[in-house]
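One protein chain is absent from this view; the other protein chains keep their places.
== chain A ==
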Amino acid sequence: MQSLACHTCGARVLVAKYSPAHTSIQWSDEARESCREIATAGPGAYVMRCEALDRTVDEAVADGVIRTGNRIDPTIAPLASTETVAPAR
């Protein structure tokens, strides 16, 4: 994924494009906190998209800053199977 900062709030996210119509965006907690559209929705509210960030991605694609590439997925550990359970703190 490629690093990209939102043109509106500066939130830095990771972006991948597999094709013009595909987009994936990996946020960090820090980026989420600086996003104005998410902040406007209120604490804990769910938002489907940040329009400003989507515009930034589209512009970055148009400018050739973000290039399309093949799929790369993160490695995910299998579900914890027999680990012992610690008492809650």
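Following the convention adopted for this analysis, a contact is a pair of C-beta atoms (placed from the backbone, for glycine too) under 8 Å apart; a residue touches a chain by one contact, two chains touch by 3 or more; residues count from 1.
Here is the rule we use: contacts and distances are computed from a predicted model.
K.L.:
Which name from "3-ketosteroid-9-alpha-monooxygenase, oxygenase component", "ABC transporter permease", "ABC-2 type transport system ATP-binding protein" or "Carbon-monoxide dehydrogenase large subunit" does UniProt give the chain that's left off?
P.N.:
Record says "3-ketosteroid-9-alpha-monooxygenase, oxygenase component".
K.L.:
For chain A, which positions touch the chain that isn't shown here?
P.N.:
These residues of chain A touch the chain that is not shown: 18-29, 32, 44, 46-49, 70-71, 73-83, 85-89.
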